[in-house]
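Note that one protein chain of the assembly has been removed; the remaining protein chains are unaltered in position.
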Amino acid sequence: MKGKLTSFSLLTTRKLFTALVQLYVIATLVFSLMYVMPGDPVRLLLGSNSDPSPEAIAAMRSKLGLDQPVLTQYAHWLRDMLHFDFGQSVFDGYPVTNYIRSGLPNTLELALAAILVAIVIGVPLGIVSALRRGTPVDAVSTSVSTVGMSVPVYILGALFVVLFSLHLHWLPSSGYMDFSRNPVEHFRRLVLPAFTLGFGLSASISRMTRSSMLDILSRDFVRTLRAKGMSERRIVWRHVLRNAAIPIVTIIGLQLGNLMGGTVLVEAMFNWPGLSTLLVDAVSKRNYPLVQGGILTIAALYILINLGVDLLYGLLDPRIRRKRT
Amino acid sequence: AGNTLYFGLSGEPSTMDPFIMTGTTFRTVKLAIFRGLVNYGVDGKLSPELAQSYELSPDGKTLTFHLRDAKFHDGSTVTAADVKATFDHIMAPNSTASFRNQFVIVDHIDVVDPKTIRFVLKQPSVSFIHYLALPEAVIVPAAWLAKHKDDAGTATPIGAGPFKFVRWTRGRELVVQKFDGYYKKGKPYVDEIVYNFYSDENTRVNAIKSGDVDIIDYVPSRSLAELQKDPDVRLERTLGPFMGIVFNMHSKPFANADVRRAIAYTVDRDAIVKTAVDGVGTPIWGLAIPQGYLGYSDAKKNFYKVDIARAKQLMAQAGYPNGFEARLVATSQYSFYSKIAVVLQAQLAQIGIKLKLDMPDWTTRTSKVAGGDYELAIIGDVGEVTDPDWLSNVYYGGKVPVRLSNSAYFDDPEIDRLLDEGRASVDPAKRAVVYQQFVDRALDLSPVLFLMWRDQSYAVRSNVTGFTNMPAFLSFQSGYSLENTRLK
Amino acid sequence: MLEVDDLCIAFETKQGMRPTVKNMSFSVRPGEIVGLVGESGSGKTLMSLGIMGLLPANAKVTAGSVRIGGTDLLSLDAESLRKMRGSRMSMVFQDPLSSLDPVFTCGDQIVDAIRLHEDVSRAEAYRRGVELLRKERIADPVRCMKSYPHELSGGQCQRVMIAMAVACRPQIIIADESTTALDVTVQKQVLDILRDLNREVGAAILLITHDLGVIYEVADRVVVMYRGVKMEEATTADLFAAPKSDYTRALIAAMPSLGDRRDRLPTVASALDAVDGEDVGSTAVHTEAHPRLYAVPAEPGPRRDAARSTADTRMPLLSVRNLRKTYVVRDGAFSPSRAFRAVDDVSFDIPFRTTLGLVGESGCGKSTLSRLIMRLTACDSGSIVFNGQDLAGLSGPALRQARRDMAMVFQDPYGSLNPRQTVEELIAEPLVVNGRATERAHVVPRMIDCVGLARSALGRYPHEFSGGQRQRIAIARALALHPALVICDEAVSALDVSVQAQVLNLLKDLQHEFDLTYLFISHDLSVVEHVSDTIAVMQGGRIVETGSADAIFAAPTHDYTKTLLGAVPRAVRPLPPPPPLPPPPFTQALQS
Partner (left out) sequence: MNLRILLQLCRRPVTCASLAVVALVVLVAIFGRELAPCDPYLIDQSAVNQGSSALHWLGTDELGRDLLSRLLTGIRPTVLVSLGATLFAAFFGTALGLAGGYGPAPLAFFVMRGVDILLCFPPILLALLAVGFWPSGIGSLAIVIGIVYVPHFARVSQSAVARVVQQEYVQAELAMGATWPRVVSVVVLPNVLSPLVVQATLTVAEAILLESGLSFLGLGIVPPEPSWGQMIGTAQDYLSQHPMYLFWPSLCLALTVLSVNLIGDGLRDLLDPRLSKS
């Protein structure tokens, strides 16, 4: 709070530096995963049903560089990281960067679509239940979101598929279509997975919205807005919601981050070629370069999201903003 | 293209390196692109492919192949030099080829002329030819190998099979296209195969039901009934892989054959089939030798039966009248493993064996089993070849627990001798006798306990013909029949 | 224009309905300014909210009617009522800071208020907002428009509220304590704006205030309220000349007025209180519509020990030197920041056991200064020597220890009360913090009595009180420990003169008894004159004049001080003293 004037670029540089340090820490943790996670990828690499000789195992280890001292491995790995070289998938030597490049946009797209759905459902639901606190409307809205919360996505997805594609034939049951090949179809295929994910997420958003709105609705300034003759809708959507936004934004940020690596079930269910599936597959097969690359990517996104959320706090609450500068 | 076959695979190949075996999905792709000297045909017999014919010398030590006029996808002709280069690559000391171990008995390979090649073995082996039929022993151009020594996993694969590789968009699809220069005239019948990957079982089943794909593999057992009823879909079923229990001989109770026999008398395989795999499968009360294979006999088919009294007596005889505690390694990643484990736990409790279940994820489980870190473990396997030598993989003894499918540290000289003899005997009658003796010994010692045959089904839409689910152990090689597949 | 007829408002409680406004009837004609005075907690705010249709959820109109130009507001549907609010009738709320939306700039809020009812462009509305603020004598209207409420001083917020209320030139304006945080010069300006409106569009204005001086200056008629009941209604002249009710009489007697320093002020007590022990401020149903009330004459309080006082006054308790504070302000999210000097090279001393009165125009940095002293805001430079210790360099436990000897009554009492603590917990808090929790059982009730609140208030939460009551809770909390230094930032501005007198007497008594030292910030010069030993006058972040109270009031030297004194509204000095009666309960409590 000193009168020191921090320039925008200095602030950005500092944030960037922090993010890099965070990434470095994550990278190091991720690297050490290899040594603490149970299970050895070599057996899988040599084929699931085979009878490999000890020489073959040794050869594979040396091919993966696993026979070198840990610190050497770490040094090499770090050097590669600095060149944005995440290495290659241990199975076929396909560059991890390529995997990420193809998976990431899809994951992002699905995540954003899902979060959009969640917001569009969750926020109004939460608002309604806050405004009608203690009435049947509140109870119904609470029940709907609770069901959304307690029904696992695979069941919700299965229901959606049965209803909208097998019965009504409105939407395709699964698959992905390149945007460039057929934009309409591309979005049609996005609908079901996005709704499946978004519905569950909307529950938390609506709960948080309800609670946070209630906090604000009893503030005195709401009375002032009414005295100005502002319509209830505008009071709620413009003023109360904005005052109540911080916890909501927090939870949306958390969910968005989670979606980066947490859409496996839905991706698998709808055959959506995203990063989550890749990552989980890589984890379960101990495909370490891919695990490391994947987590670092997700971490970078997460840090970005958190940064965004933090900035949003500032935008939403001038006190937090002024404190920071 | 109008004549495109869509194939829904249960997973995505993890590599394009033809010499590595990473499961069924890749074999299905591989057998569209590559051919070996020989392969298993749809009838389950060895079928001459790139080799027009071959001879085995009477001492069983020399195999000579005569190549046919075939072309690789790059236009070059298949020559003996390509064959030699391929096998040299597989057998190289630092090779990571999956079946390298089966080739170490090759002493050397001679290129007799561009169309003739000779394999000289260290010991006589009748079964060796079968390993040449594996999809992991396919022939690639020598030039390709030289160029792609290090990036075989990602390089564009070149084979001499019916389809050529077009593209692989990871996470989405793999496309192959009809190869006009395929040596079987007129084949293949479809212009293009698009492989899609459906790791989720329900999604895969939905995809065949809705007609998004024409064929799917690994039909989940619980969906069989439902698909059976679907008029648009035909099931190609076979009993391929088997499930069993292996014992760690370093665990005191299980080193005792009586305990293993007692367990064999206790486990109700019927119950396991009914519960763990939804009734789709066949119990195995003896050894997992498919009918028609050497070593199969009706008489020994039901060697063990449920006989708790007998089992208890055996336990007492072994010194465990009150049972003991043991750790069973399975996995919770695949439900049939965990269900078998739960059923086993309940059943073995009858003779006082209290099982503690250790059910990590698949990879952890695999390293545990490979490292002998278990007392008993559930395995699932398939004999890779139709020759009875596949039994070596399960029974051949060793001082280290390297193989996934044998009981850790099990080492019986008599069994090893019989397996060696069986492999080396050229005379079929003698082989029959040897393997009969083997079966008796294996049943008696019961180092591996077989539970059941698992169903291995493909679902095919009714407008598709010519796709064959190859019988028994060969089910995983059914991709071979894609060259016969037609679309109506 | 505005006709209130037999209005009754009650709170829903677990024990049933608790009537709080009882049968209020009055009217305000177009072009008229009616003053509403009354005891703190008597239901003035509640009644205004009732008129506006903005009652809190737990309050209900139980009877009566409110009519504006013939339309019955109480039977109007929500939408038509909404349309009337802001355009035809508007209200200035008592607690300006908490009544403004904290996340929008004041400019946005003013612009909004205009554009809700008038079809004008943003730029035009903005221009009008700036114009209004300028008329209200805000120093830098553009900065004010771009500021968020928390970046403004109490008086500035109040003027923003007023700007919002008058922006659409409504026909009815209810101004609830709307000039309490304004110094007299600005107050005059604001009242002029109201009066202009009154004249131009014939607006009817209901002016709720405790400042009888203001009433005297601007109101045409006055309504007096006591415990939810109308005591009397008269023209201003009549009221001051010949008050009819006991309460009014007592009120006028309790009013401190400039140039008339008394040691203690007379207060008001009810005969009923003495009888049944009901405390002032409670809203118990009275059987008598007009209880007997009387002014308690100023009794001499406990006297200070003369010897002690001279010995201690040599070393100042608080000595502030060259204190500076700069705020960084930005005109937009990405525009370059510039420095704004809120406190500029301020130095002063407060001798032990004396009161320094700090006056100055609104926004000149008084509150900032007090926060700097408490180290709630870090200063840029300067020293704050308290009890021989420089606070500016302290941190951690040392700072905590030093703070325990100080207490502060914040200008915005509501904002400074933890909404999740009951009054009992709030007042006990300093005791608990100081490890003297065992004393709470007798200190808390005593304090609540001293500030004239009912014991039943102890179990309630801050939001359930009137503005004045909250202020008293804050005072009770600050005084609970008898700290060495008490900073009172507009601590009595929301109190009616009788309660104010009671509190001021309390402050004095405590000062004598426990050697307290006060920094007393106020706009009410008569109050300042009454309590202060020395006075500092502040303008634009600097102290422009200091001196003893007598000297300054007698012969101001600085121009600003002169204008300030010249602008004080003076009510007539009324009435002979009423008959002597038994002492009110709080003095007994204090002496016990």
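The letters A, B and C name the chains in turn, as written, and every chain counts its residues from 1.
Note that in this section a contact is a pair of C-beta atoms (placed from the backbone, for glycine too) under 8 Å apart; a residue touches a chain by one contact, two chains touch by 3 or more.
Being a predicted model, the structure only gives us computed values, none of them experimental.
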Given that one chain is not shown, what are the shown chains it touches?
A, B, C
Please identify which residue in B:Ala92, B:Ala146 or B:Ala346 touches the non-displayed chain.
B:Ala346
Looking at B:Pro48, B:Pro360, B:Gly398 or B:Gly466, which makes contact with the chain not pictured?
B:Pro360
Cross-chain touch to the chain not pictured, restricted to C:Glu32, C:Glu217 or C:Asp412, is C:Asp412
With respect to the chain omitted from the figure, which of C:Asp345, C:Glu424 or C:Glu464 is a touching residue?
C:Glu464
Among A:Leu116, A:Ala139, A:Leu163 or A:Leu311, single out the residue that touches the unshown chain.
A:Ala139
Interface residues of chain B (partner: the chain not displayed)
201-202, 220, 222, 225-226, 268, 270-271, 274-276, 278-279, 331-333, 335, 338-339, 341-343, 345-346, 357-361, 364
Note that chain C touches the chain not displayed via residues 12-14, 58, 150, 371, 374, 376, 399-404, 406-408, 410, 412, 415-421, 429-430, 432-434, 460-461, 463-464
Could you list which residues of chain A touch the chain missing from the display?
18, 21-22, 25-26, 29, 33, 36-38, 133-134, 139, 142-143, 145-147, 149-152, 154-155, 158, 203-204, 207-208, 210-212, 214-215, 218, 246-247, 249-251, 253-254, 257, 261-262, 265, 279-280, 283, 291, 295, 298-299, 302-303, 306, 313, 317, 319-320, 323
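Just so we're on the same page, only the chains that are shown with their structure count from here on.
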Treating touching as the only link between chains, describe the layout with one word: line, ring, star, complete or other.
line
From chain C, which chain is the farthest off, judged by mean CA positions?
B
Taking every chain's C-alpha mean, which one sits closest to the mean of all protein C-alpha atoms?
A
Looking only at C-beta pairs that count as contacts, which pair of chains has more of them, A-C or A-B?
A-B
Separation of chain B from chain C, taking each centre as the mean of its C-alpha atoms, in whole Å:
89
For the pair chain A and chain C, the C-alpha centroid-to-centroid distance in angstrom is 51
The chain C residues in contact with chain A across the complex are 49, 52, 54, 78, 82-87, 90-91, 93, 95, 98-105, 112-113, 116-117, 148, 150-151, 161, 164, 326-328, 330, 333-334, 336-337, 339, 377-378, 380, 414, 463
Chain B partner contacts - residues on chain A that touch it in the complex:
38-41, 43-56, 59-60, 62-63, 89, 91-94, 98-99, 102-103, 106, 158, 161, 165-166, 172-176, 268-271, 273-274, 277-278, 281, 284-287
Contacts from chain A onto chain C in the complex sit at residues 1-3, 5, 8, 218-221, 223-232, 239, 242-243, 315-319, 322, 325
